[in-house]
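One chain of protein is taken out of this complex; the other chains stay put.
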Amino acid sequence: MSDTRTGTDAKPVKKVVLAYSGGLDTSIILKWLQTTYGCEVVTFTADLGQGEELEPARRKAELLGIKPENIFIEDLREEFVRDYVFPMFRANAVYEGVYLLGTSIARPLIAKKQIEIAERVGADAVCHGATGKGNDQVRFELGYYALKPDVTVIAPWREWDLKSREQLIAFAEQHQIPISKDKRGESPFSVDANLLHASSEGKVLEDPADEVPDYVFSRTISPEEAPDTPTIVTIGFEKGDAVSIDGQALSPASLLARLNQLGHDNGIGRLDLVENRFVGMKSRGMYETPGGTILLPAHRAIESITLDRGAAHLKDQLMPQYAELIYNGFWFSPEREMLQALIDKSQEHVTGAVRLKLYKGGVHVIGRTSPHSLYDQDLVTFEEGAVAYDHRDAAGFIKLNALRLRTLAQRKKRDGA
Amino acid sequence: MSDTRTGTDAKPVKKVVLAYSGGLDTSIILKWLQTTYGCEVVTFTADLGQGEELEPARRKAELLGIKPENIFIEDLREEFVRDYVFPMFRANAVYEGVYLLGTSIARPLIAKKQIEIAERVGADAVCHGATGKGNDQVRFELGYYALKPDVTVIAPWREWDLKSREQLIAFAEQHQIPISKDKRGESPFSVDANLLHASSEGKVLEDPADEVPDYVFSRTISPEEAPDTPTIVTIGFEKGDAVSIDGQALSPASLLARLNQLGHDNGIGRLDLVENRFVGMKSRGMYETPGGTILLPAHRAIESITLDRGAAHLKDQLMPQYAELIYNGFWFSPEREMLQALIDKSQEHVTGAVRLKLYKGGVHVIGRTSPHSLYDQDLVTFEEGAVAYDHRDAAGFIKLNALRLRTLAQRKKRDGA
Amino acid sequence: MSDTRTGTDAKPVKKVVLAYSGGLDTSIILKWLQTTYGCEVVTFTADLGQGEELEPARRKAELLGIKPENIFIEDLREEFVRDYVFPMFRANAVYEGVYLLGTSIARPLIAKKQIEIAERVGADAVCHGATGKGNDQVRFELGYYALKPDVTVIAPWREWDLKSREQLIAFAEQHQIPISKDKRGESPFSVDANLLHASSEGKVLEDPADEVPDYVFSRTISPEEAPDTPTIVTIGFEKGDAVSIDGQALSPASLLARLNQLGHDNGIGRLDLVENRFVGMKSRGMYETPGGTILLPAHRAIESITLDRGAAHLKDQLMPQYAELIYNGFWFSPEREMLQALIDKSQEHVTGAVRLKLYKGGVHVIGRTSPHSLYDQDLVTFEEGAVAYDHRDAAGFIKLNALRLRTLAQRKKRDGA
Partner (left out) sequence: MSDTRTGTDAKPVKKVVLAYSGGLDTSIILKWLQTTYGCEVVTFTADLGQGEELEPARRKAELLGIKPENIFIEDLREEFVRDYVFPMFRANAVYEGVYLLGTSIARPLIAKKQIEIAERVGADAVCHGATGKGNDQVRFELGYYALKPDVTVIAPWREWDLKSREQLIAFAEQHQIPISKDKRGESPFSVDANLLHASSEGKVLEDPADEVPDYVFSRTISPEEAPDTPTIVTIGFEKGDAVSIDGQALSPASLLARLNQLGHDNGIGRLDLVENRFVGMKSRGMYETPGGTILLPAHRAIESITLDRGAAHLKDQLMPQYAELIYNGFWFSPEREMLQALIDKSQEHVTGAVRLKLYKGGVHVIGRTSPHSLYDQDLVTFEEGAVAYDHRDAAGFIKLNALRLRTLAQRKKRDGA
């Protein structure tokens, strides 16, 4: 087998941990690693809630010659939501005003698990199936390097010379990789999915002037198809994280799954976006984040009565930077961790319940309560006789806030302007 | 007539310009100014699109003894939208994540006009009808002081001792001020309105756990009542400002009015919010901003293809601060003007059209085009033989971005952590 | 004794904790509290390193009729440096580019102690001697309110009608308060001092065009008087805090005192500044911060080899806001605590030693070492064969960073600009 790599500086690799979905593309990569690097391949398949069975991936890996002890399969749904999705939602993070970072937030966890397995099995390399034009390669690799600085990273899409769908199929056929019928032609769009969202991009979505065709959506029905009657739901929060729905305590992943169902049924969470990639170009994507689109305004609503203004505004000010760090792949960076420390510090009293109306694509906050409310009327009257708010205080408040503006106006007058 | 002021430091005032709506409250203020300060009163009534006739205000002012040359009535709708609303929307400004600043943005214009009239008629004082617990007093007065530093500001609600509805009504009756029937009892909520929005707060809205009753809304039908068929609309932009709807060029105020109608008809723009006031407490308000709620995502969408990432992210980063300045009343401050210069600098190429689907409370961007698009596929292939994107570049890009993270990881390893 | 207060809304007070220096002004306040409020006065005198004996304050308080159990005297130097000065220096905080916040940082601690004593003795009020035009009144009172929301605050300088030096002296004589000779006339400037700094402002400093006269300085000799030979000193750091000088471990207060001596002797730490007060006007002050002026560049230097770029730049970006919070008196606010959490998170590895040359007013970093250095040459070569830095990576790094700029340039060309 000839070397299909275009680069010339590939290092010898002994053992590589591949992020393996069981699909055609990562199966081709698996085989390509074996034939090109001549190395032992370890597969890692994770359930992050993408909605696919994992056992077929095990069978396929075995079929492609992976030893049973080199096949790792793990259900990461709870860890994903608890340690990645929820911390991010504490920050109310959105990228470029709207994107809920569904793809971005999953990458660090996969990278972390690959590195953990690499350490366990003594692998010297890791490999992912992200392309050379996207953000995901960056997110995977920054994660790898941050956790194992001496690791060798293999990014087949940047290395091989399989330039077309035809060549990939030919390579697969040559190596007896099973190909399902629908994978033979080029897909009209590509999909990434996990418990937080599904994203689609590519071909049919490439012209940002054209509406996203309905068949692209998989996680939601359209607002038009949603029921004519609103759904009312109450989300309970503790220290910034959602913990219950309509009074029923739920684990993080179960809770998000429940919100996803509610979002799906009410046509909630579709987003059509042109975004700026970290690698420098604009791309157009379609996102479906049904549960997250409900969770964000709910979290903001519980914060609205439990967070002080100073805390809330500081969070709002730093949010775009925090979101950008996650989008760009810097989850395992000191600055993300510092911002997380700041954010988490603010969530101690973010406890209570938010009532929402879900209706044909819309999420409407209609009520919020908290045992730690700062809104409570009683609070603003203080105990020992003092009146909390004397409206005459406002005069002084305004006067001193105005002082510098008056000084500026005096200067303008003096300057004859 | 005895002095109804509680303060003792009131200065003598010769002539005062009152922001006069023609309603009961400002009529009482008018009379109170005459009786308490014994000064000449000049009324200023503006049409900012609040949806009320102005001529009744003239007649009422005359009835209360104001000389015709002291009655100023002005249609400010175009100026309001062109010089205040649109510059603010260039910034995608929202306060605390959601509030479109509909009340905040109107105050500086009213303040400016009052001061202009004060200069013209030689008045030494200005007066507004905002209460002592809210933000509007701050916004008015910061505007006054910034434009005329030596002006005397009269804020009756902070000064007089008319403590209850009964006392106000008694004062009105005593002074032959006409009182319409529905004003005799205490209103279940209070309203502020202009071309951008209507806001309501008070009594029936006070408990943030309770849903806003339907009768509070005046600018929108409910999502449930909205048509079952979506409305498709195209908004044209030039240099960051909306200039046309479905191809028809419209003046700023006409355009916003049209968007308001579209929003109204599709149940768009209701917001139930607990917000943090500048004066230090939380309050619960209900806002209806039908047109603005359509305009914001449309502006973001046209920016998404015409703004560079660096420009877009800088704007996002500074937006919360810009919004806070407007909310707090610092429109006429150097820092707001500096931020505006930064924002306006970015809008030169923000030209094009955005197609939206309006449906039962939702605003969905479904397409965007621009003659200045940065997304255009042709753009990324350069003329003289250079290839714009070589995916091998990504390897170097990632490596150098990872370098500091790898160094940190090496330290961790070395430290035995 | 007639009421000397101008306000009319003073509440009855039973017991008040006064921040008492033992000097003439606070002695007048003490007596004024007794005569005006008719309340029991508790004095609190703290040693924050201002350089005055505390026992005379006790004797004077007794002389003025304070019961021994109502006299509180405490040495706060270690707590001051450890819990206030050092956390602030972790942030490299400077206000308006230069001011090291020496006065600002002492106020919260005094406020906290007053409140603690108030809780212990059952006092319902606290009192400070700061004037009505300055920042200190704000800092004291925000501290009081944040720690005991129902406390009554007495600010004599805003309340009484003792308008001139003569009236104060007369009041003192009337009440048998001892007056030292030099206090009879008006002081040419006023001083605040603690272990971190001494500040002076007022009369002779009022014209910012005029040089500060030499007699104003008390903590430093002038650079011209300083020795012709440089002093070399090494400061040791652990987790962001200075812990030793020239190898000798020192407690926080002892360390700062030692640095003060070094600064004094080398003419270091004088600052002549026009600053913007929180209350709205500009003021001109003179500050002497000998030790702090050495500590700041030393801390930056140890950070320069132990902090990652991402962490360092995030700190730099947020520093002005952190400094402003302290300057404005918001030490006990959620946002200051959130920023502190972020800052402290970054300091884990800020350990090592910095060598400095002190010479005639200048502080020059001449060397730094750390067991946790990120600069270490060995670090940048990784173990398993990988080369940390391939200069060809730079090409890809630049290309992708340039991509959006090239796209913009293509647009410019296309637009014919």
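Read from first to last, the chains carry the letters A, B and C; within each, the first residue is number 1.
Here is the rule we go by: contacts are C-beta pairs under 8 Å (C-beta built on N, C-alpha and C of every residue); 3 or more make two chains touch, one makes a residue touch a chain.
What you see is a predicted model; the values in this text were computed from it and never measured.
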Among C:G129, C:G236, C:P252 or C:P334, the residue in touch with the chain that has been omitted: C:P334
Per the touch definition above, residue among B:D75, B:E119, B:D150 or B:E186 touching the missing chain: B:D150
Residue among C:Y145, C:F189 or C:F217 touching the omitted chain: C:Y145
Hidden partner chain, touching residue among B:G51, B:P334 or B:P371: B:P334
Touch criterion as defined above, residue of A:E53, A:E69 or A:D415 at the omitted chain: A:D415
Sites on chain A contacted by the missing partner chain, in the whole complex: 8, 308-310, 349, 372, 374, 379-380, 382, 388-390, 392-397, 399-401, 403-404, 406-408, 410-411, 414-415
Residues of chain C (touch criterion as defined above) contacting the omitted chain: 6-7, 92, 96-98, 131-133, 137-138, 141-142, 145-149, 155, 157-158, 206, 208-212, 223-224, 228, 230, 270, 272-276, 279-282, 284, 297, 300-301, 304-305, 308-309, 312-313, 316-317, 320-321, 324, 330, 332-334, 355, 359-362, 364-369, 374-375, 377, 380, 389, 391-392, 394-395, 397-398, 401-402, 405-410, 413
Interface with the undisplayed chain - residues on chain B: 11, 124, 149-150, 152, 276, 279-281, 307-308, 310-311, 313-314, 330, 333-335, 337-339, 341-346, 382-386, 400-404, 407
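Everything below uses one rule, namely that only the chains that are shown with their structure count from here on.
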Mean-CA-position distance for chain C and chain B (Å): 39
Euclidean distance of C-alpha centroids - chain A vs chain B, Å: 33
Residues of chain B touching at least two other chains: 308-309, 374, 380, 389, 392, 394-395, 397, 401, 405-408, 410
